[in-house]
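Reviewing the structure listed below.
Omission of a single protein chain aside, the complex is shown with its protein chains in their original locations.
Up next is chain A:
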């Protein structure tokens, strides 16, 4: 039996009728067509599907859409300013070349923004530990860490 779901996604109220086994990432990508959130491993390990649920970074492939009942969800599409200006973290990833193929990038950016919210001036070690739940198979993480440091430094 379908479930009535009502939540906020990127600031907009969303009402839907979903099969309860719908994963949050399926709901975002297939129902709302917000395909910036990626499915990498689909087993809750790689973090490519990271979004913010009530302000916290979580893996949307490892949650049911119904678990976001009444919640506020932010995806990578919701980070930039309405006029299209990049979020400072997105700008820092661009400036520091914190990506190569780009597949992990939406999840990295969502994790990194949540990390700085909790700890605005992290050490390099804290950044590396804080991004433990996100895999990048291209960059060796070096420029990703640099991007987070750049964003934290306000440069």
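Here is the rule we go by: a residue touches a chain if its C-beta (ideal position, glycine included) is under 8 Å from a C-beta of that chain, and two chains touch if they have at least 3 such contacts; residues count from 1.
In the analysis below, contacts and distances are computed from a predicted model.
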item	value
Missing subunit (named according to UniProt) among the choices "Cytochrome c-type biogenesis protein CcsB", "Xanthine dehydrogenase family protein subunit M", "Tryptophan synthase alpha chain" or "tRNA N6-adenosine threonylcarbamoyltransferase"	"Xanthine dehydrogenase family protein subunit M"
Residue among A:66, A:86 or A:138 that touches the chain left out of view	A:66
Per the touch definition above, residue among A:3, A:86 or A:138 touching the missing chain	A:3
Those residues of chain A which, in the complete complex, touch the missing chain	1, 3, 19-21, 23, 42-45, 47, 50, 53, 56-59, 62-64, 66-67, 69, 111, 114-115, 118, 130-133
